[in-house]
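Heads up, one of the protein chains got dropped from this complex, but the rest are sitting where they should.
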Amino acid sequence: MDEPGIAIVTRDRFLASIEARRGQAGAVAATIAAAYGIDLPSAGRWAGGADIAFAWAGPGEWSAIADRPIARDLAGRLAGQAAVTDQSDGWHLTEVSGLRVRDTLAKMLPIDLDPAALPPGAVALTRAGHIDLRLRHLSAGVYELAVFRSLGADFAGWLEASAAEFR
Amino acid sequence: MTGRRLATGGTIDRARPIAFHFDGQAYRGFAGDTLASALLGAGVALVGRSFKYHRPRGILSAGPEEPNALVELRDGARREPNTRATTVELHDGLVATSQNRWPSLRHDVMAVNGLLSPIFTAGFYYKTFMWPAAFWEKVYEPLIRRAAGLGRAAAVADPDHYEKATAFCDVLVIGAGPAGLDAALVAARAGDRVILAEQDFVLGGRLLSERGRDPIAELGDLPNLRVMTRTTVTGVYDGGTYAAIERVADHLAIPGQHQPRQRLWRLVARRAVLAAGAIERPLAFGDNDRPGVMLAGAVRTYVNRFGVAPGSRAVVFANNDDGARTVADLHAAGIEVAALVDPRPVPSAATIAAAQAANARLAAGVSIQRARGRLGVRDVELSDGTTIACDLVAMSGGWNPTLHLTSHLGGKPRWDEKIASFVPGGLPPGMTVVGAAAGDFGSGYEIAPLWRVRGTRGKSFVDFQNDVTVDDVALAAREGFRAVEHLKRYTTLGMATDQGKTSNVTGLAIMAELTGRGIPATGTTTFRPPFTPAAIGAFAGHHRGRDFRPTRRTPMHGWAAEQGAVFVETGLWLRAQYFLRPGESDWLTATNREVRAVREAVGLCDVTTLGKIDIQGADAAEFLDRVYVNGWKTLPVGRCRYGLMLREDGFAFDDGTTARLGPEHFLMTTTTANAGTVWRHLEFCRKVLWPDLDVQMTSVTEQWAQVALAGPRAPDVLARLTDVSLPHMGLAETTIMDGIEARLFRLSFSGERAYEIAVPARHGEALVRRLMAEGDAFGITPYGLEAIGLLRLEKGHVVGSELNGQTTAGDLGLARMMSAKKDFIGRVMAGRPALVDPERPVLVGLKPREPGAILAGGAHLLPQGAVATAANDQGYVTSVGYSPQLGSWIALGLLARGRERLGETVRAYDPVRGRDTPVEVVSPVFYDPEGSRLHG
Amino acid sequence: MRLTCPHCGNRGIEEFAYGGDADRRRPDGEPFGQAWMDYVYLRRNPAGAHREWWYHASGCRAWLVVTRDTTTHVVASVQEVAR
Partner (left out) sequence: MTDRFSIFTLLGEALSGHRGWKPQWRDPAPKPHYDVVIVGGGGHGLATAYYLASQHGIGNIAVVEKGWIGSGNVGRNTTIVRSNYLLPGNIPFYEWSLKLWEGLEQDINYNAMVSQRGVLNLYHSDGQRDAYARRGNAMRLHGVDAELLDRDAVRAKLPFLDFDNARFPIMGGLLQPRGGTVRHDAVAWGYARAADRRGVDILQNCEVTGIRIEGGRATGVETSRGFIGAGKIGLACAGNSGRVAAMAGLRLPIESHVLTAFVSEGLKPLIDCVVTFGAGHFYISQSDKGGLVFGGSIDGYNSYAQRGNLPIIEDVCEEGMALMPALGRLRMLRHWGGVMDMSMDGSPIIDRTDIGGLYLNAGWCIGGFKATPASGWCFAHLIARDEPHRVAAAYRLDRFATGRLLDEAGAGADVALH
């Protein structure tokens, strides 16, 4: 079958935010590497896989994205090193892909989506119109978009409208 | 004039005729036509009426500079006034109507203005219409307003939709004429990401208009070159940002399904190449606005690109070699050229040759004095006294580089004597200019400036659309409006929809001539975005109607809707205002029922929207001490405390309860309205003011759904879910409903026993459904914002209408919260004399003297018996509500020395609602002042 | 206008919130006086180079010190506030 112009799928993941305590970013990285075998990514990147991944979320901050509850485990391991909060219910996650995915996203996001500028493995913290948004480029042409839960329905409507001409 | 279609030539597709209507009359054009070329091809010369004198006007140009041929395009809700016929792509079913005329284009009664033109000079209205004074708004202004304006707005919602999009490139090339095509190819072949934007619907620019020029260069299929036709770059902004409007569906009668009408592009470019070409200048001679008088370059465009003869017998009038080219092209197309009028005493060799070849009279050292004929040119009078019959005048006063975009960031164009034009001066960072836009008109370009023909009769128009004449410029000079901006503003030169594209330089040059100052000393031309007028809808894009701003919904939204909730906008959130039960039709009935339920049984409401900030770190308590007026280090784990924040200027900012989850872990709540502002403030405090503190902050507003359970039976309902029991202001982290993580708080804003239960947001709906089921036996009732407001009002708790940014902690009766033992944001400035002035209005309760009297927020408080003047204004009503318990309207207000005036009667004076109500000053706590119900 | 965030790269100002004159210093612990007036109310407000705070509100949430010319909007430098 031909690749569709645009494909939109809602995802349910378990999320947690991690913010290193003052001067503890190195320790946090060491703990994560030891526990999950993942090097905490630098600015604008994410690392890991479908089971568990860590996305950069600002200086000294990361989001964990996992297929199982993760916050309690992280909080235990990072006690004294980082503030961990469960965010599994705070975000609305959408995965978008398809031949026209970048044409669709260009209507919503003010960032350069060219793979040279935003390759797979990249994270962008940005905004879509009046909605703050976190984008992960999962694999070539497949993007995960995260917006606050309360805005999920509104965002989905706009995404659908933007994609309609490519359906 | 008798325009007609030529048998051959041009880029139109004669095999594809297109039907359209102008002023109700059916015509035919061809694919590839503009509305203007189709009208000319159909022999229509009279297209519009001018702004002030309602003079008959035809088509002057063949591009976006057109001042005359403005029409109302389409009809009904899609009517687009002031649309330039020269840029409208002809499409099947196109409907256009002439404007600014009544009853018809040929017979316009407002043309009487032309007779009054000796009075209607530049600036005449500043000198008159002052007597009698009252007549301005009633008589003169309505007349002027009706006469002015051009087209008519549809005045109903635009049915089409719009989009905005962003694109990035290394090189943005603006204009796909010869220079732009070249630049785009060079950059793309070098591997740059290139966007080529062209306002026309085909590439080629001037190449399309000139006979014998190479066909359009083959751009090939370069993946890094994006070609955007029908796309006008309208503005240059900082940081390499360009705005462009793509007319996605304007060449269709109605946009296709899911197709936007237009799209605003924000183009972010490291470099830009401006290749926008040049715009030809008219010549100022008598009655130079008659239909049939056209720019010479436009005449060539109509002949060569559109295969249209704009007339059958032409006179060409040019002060540069455009004249020769025009003569040659007309002749080649089989159009008779009666004369080539060249004001240069010694025309160039090319000019002489062209005239000879075309068998045209060469009138050298001569000018056209005047064009004659009312609805179309009949003949022209020359300065040598001869008259030549013609139906077409092709004029060229030289060319102005299209440098508009170079001045959007403040660049000042520079006068170039050689081409008698302004050329780009200072450029926006990253921009280069090439081709005609840079003043490169080719090696053979020679011009002898001619700004106005002297000794003419009739009106010599400089700005065609705004009817500004040479005499108007002279009048401005006489009256001291000599600065170029004064000239523009006094005469309105260059202020019309064409923004002076054909008139600014000429007007400026005439002013320079009149004042003897020379052009550079007179001023320069500056341009503002957009380059051509741009649809406002495109700049709004998707964000209109209900999508103007995003809508935030809580996890319990669907449940609330089921329960009959009427929602209200609170910031971006939708919250239940009240719940209508079957048989209820008004908010007060519903609210009274909800309030009674809380006071007598138990109520449930959704408080998810409160801002929730998770604060951790070794210095978390210290941080709270610095941002709140009260102290936090002593708050035990497992307890909550009410906190008040000030702004740094000492006024009250926000309030809420903050809970201590652990020794180094707090959960702060903010008001719904201020959640974002407080967040940013706290980020500033921790990252800029005190980066040494170990504090981590995360918003958990979205993570937790939160429900308040209030009323005497609240403990009974809660007991069905958990056996945890809490002290007042206590908190517990536990699980409920088969293992759902939950946070329980015992908090009350209603004065009743009350709890708040937070669960992860996905469980929010399940929680309310469970609570409703468990509470059924106790009469549980959902309540909304109206009831919340009333319940807190009865207890004297302040909210947004009291925390309005103008009140101090002292005003609100919260001064005692301000710790004297520590520094905190706002402490110092809160001590300024006016903030501690004992005369300040302070929070009081207010109750009408007469039961049943209605109070309203915003009423002012005056002493009883005092006259209603500002001197007696002592405060105002901040919040009101109807208390079903007290059977009365009650209010909070701010009253000067209010705390000393309990029992006094004051006037709640509300003239904008026609009310004036005696009210008693009472304690702000109306209900259960002892707080017995809280602990009962 | 665009700012190059040291973490996120070149972004449009719609992602940022303005914080004003970055040469102000809060006189922590001092009593009311000129220093407080300077901090809360008085501004250098130069026509030319201006050091100013910006918050990358829709991005990484870093507070930045931007040096920008107020007459041309040309940005000379962007740095994170020293942590």
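All chains are identified by letter, namely A, B and C, in their written order; residue positions are counted from 1 within each chain.
In the analysis below, a contact is a pair of C-beta atoms (placed from the backbone, for glycine too) under 8 Å apart; a residue touches a chain by one contact, two chains touch by 3 or more.
Remember, it's a predicted structure, so these values are computed and weren't measured experimentally.
Asker: May I ask you to name the displayed chains that the omitted chain touches in the full complex?
Answerer: Contacts of the unshown chain, counting the full complex: B, C.
Asker: Determine which one of B:Arg211, B:Arg374, B:Arg414 or B:His486 touches the chain that has been left out.
Answerer: B:His486
Asker: Among B:Asp23, B:Glu66 or B:Asp160, choose the residue that contacts the chain missing from this document, as touch is defined above.
Answerer: The single option touching the absent chain is B:Asp160.
Asker: Which listed residue, B:Tyr237, B:Phe306 or B:Trp559, touches the chain dropped from view?
Answerer: Residue touching the absent chain, from the options given: B:Tyr237.
Asker: Spell out the interface residues on chain B facing the chain that's missing from view.
Answerer: Looking at chain B, the ones touching the missing chain are residues 51, 78-82, 118-119, 121, 124-131, 133, 136-137, 141-142, 144-146, 148-158, 160, 162, 164, 235, 237-238, 241, 243, 264, 266, 408-410, 471, 475, 478-481, 483, 485-486, 489-490, 492, 495-497, 499, 528-530, 533-541, 543-549, 551, 568-570, 647-651, 653, 800-801, 804-806, 829, 832-835, 856-860, 868-870, 872-873, 876-880, 909-913.
Asker: What chain C residues would touch the chain not displayed?
Answerer: On the chain C side, contact with the omitted chain comes from 1, 12-14, 18, 20-21, 37-38, 40-47, 50, 52, 68, 70-73.
Operating definition for what follows: only the chains that are shown with their structure count from here on.
Asker: If you average the CA atoms of chain A and of chain B, how far apart do the two points sit, in angstrom?
Answerer: Chain A and chain B have C-alpha centres separated by 32 Å.
Asker: If a residue has to touch 2 or more other chains to count, which residues of chain A qualify?
Answerer: 110-111
Asker: Multi-chain contacts only, two chains or more: what residues does chain B have there?
Answerer: Those would be 266, 268.
Asker: Which residues, counting only chain B, touch chain A once they are in their complex?
Answerer: 163-168, 193, 258-259, 266, 268, 542-543, 547, 549-555, 573, 614, 616-618, 665, 692-694, 696-705, 741, 760-763
Asker: Using the touch definition up top, name the residues of chain B that touch chain C in the complex.
Answerer: Of all residues in chain B, those touching chain C are 237-241, 266, 268, 409-410, 429, 648-649, 680, 683-684, 687-689, 691, 823, 828-829, 831-832.
Asker: For the complex, which residues does chain C have touching chain B?
Answerer: It comes out as residues 1-3, 10, 12, 17, 19, 26, 28-32, 36, 39-40, 53, 55, 57, 61-63, 72-75, 81-83.
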